[in-house]
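To start, I am sharing the structure in question, which I have written as structure tokens.
Missing here is one protein chain; the remaining ones are kept as they sit in the complex.
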Amino acid sequence: MATESPARFSVREVETGEPGITLIELAGELDAHTAPDFEHFLERIVREEKRSKLILDFHNLEYISSAGLGVLMGLIEEVRAHSGDMKLAALPEKIFHVLDLLGFPVVFQIVPTVREAIQQFS
Amino acid sequence: MATESPARFSVREVETGEPGITLIELAGELDAHTAPDFEHFLERIVREEKRSKLILDFHNLEYISSAGLGVLMGLIEEVRAHSGDMKLAALPEKIFHVLDLLGFPVVFQIVPTVREAIQQFS
Amino acid sequence: MPKSRNASGHSATLSVPPEFGMLITLREFVRSESKRCGLSAAAIDQLSLAVDEAATNIIEHAVRGMPHAITCTCVIDDVGEALICTLDYESPMAFTPEATPKSDSIRARVGAMQRGGLGVYLVHTLVDSVEYSREGRRNRIVLTKRLNEP
Partner (left out) sequence: MPKSRNASGHSATLSVPPEFGMLITLREFVRSESKRCGLSAAAIDQLSLAVDEAATNIIEHAVRGMPHAITCTCVIDDVGEALICTLDYESPMAFTPEATPKSDSIRARVGAMQRGGLGVYLVHTLVDSVEYSREGRRNRIVLTKRLNEP
């Protein structure tokens, strides 16, 4: 059944010009339906391509449920094991609320802007 | 049952500073449920208060169905019989489309801005 | 007959009591389903207005005050080319408009400042096809909107 909207969630890599830093832009709604796409995307970057300085740009993310948060949880240790990190940048307020409620700021670096996340890595 | 949202449709009079001209601002969604409110409001102005130079500001109107258009149809002749008019101003494009489809521009003066509607009356 | 398998299994169904206060719920449902199915913004506006007009008529002329819900489903057709939106309701009488109003007669009507009579015209104008059917005591109105406007 062709009932998938192409636009409800997307994840893509964006050039930063900074070697070694990977910027990933999320957009739309990240729920149990779209989390597997997100997970495959991140797994390829972390496991196959062994990249470990990751910035996730949440600016255009409209929604996240625990299914999406689980993807972050599932890969953060691996990234850190390769001396890298996964920084979460530009969180819309309502998305920050959800992460905050669950204590994510203790584990994840949450950064106001992508620019600052890049500076922290450089 | 208290299932009414206060915010789904509103109609109110706005001061213009121009004596004899009545500016009415519509906002929200005008459908078969909210059309009676709109109709009572307009009837009071036209029948009880005998005002006849009316400008309807559509700028904040998000939706209109034929039930709302019926209200306009039901009072336009009366307004004109009192040497007045009912001008429709600042229509959002998607609302203009609906009126245009039905030939409303033949009957109603549709004016780009409230300011121009006021000038036409003055 | 509309393809009834489209109204089954894999789509969401909204059911609303026959009250005008539920039209907004119905429109929002059609908007969110047709967005999910990939309709353009203009097509979403057209389809949700068509469904509102059809449902307004169902409530006004067929079932207001009756206890039976109106149900609505939206699904993509089997070939992936159109969204099929079905309204289904119980009614003592069948309904099929005798003739679909023509653009000229609607414009003449509006030009003469006659109130009413715009709903059925809008339904038929805003979507690509409209089918009416009856099965037992239930009427069904099926609106089809192509995904790619011609």
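Order as written gives the chain letters A, B and C; numbering starts at 1 within each chain.
The working rule: contacts are C-beta pairs under 8 Å (C-beta built on N, C-alpha and C of every residue); 3 or more make two chains touch, one makes a residue touch a chain.
Note that the coordinates shown come from a computational prediction; the quantities given were computed from them, not determined experimentally.
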item	value
Of C:T13, C:T96 or C:S129, the one touching the omitted chain in the full complex	C:T13
Residues belonging to chain C that touch the chain removed from view	9-17, 19, 22, 24-26, 28-29, 32-33, 36, 67, 69
In chain A, positions touching the absent partner	3-4, 8, 29, 31-33, 63, 65-67, 69-70, 73-74, 76-77, 94, 97-98, 101-104, 106-107
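Operating definition for what follows: only the chains that are shown with their structure count from here on.
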item	value
Of all other chains, the one whose Cα centre sits farthest from chain C	A
Distance between the centres, which are taken as Cα means, of chain B and chain A, whole angstrom	48
Averaged-CA centre spacing for the pair chain C and chain B, given as whole angstrom	26
Distance between the centres, which are taken as Cα means, of chain C and chain A, whole angstrom	41
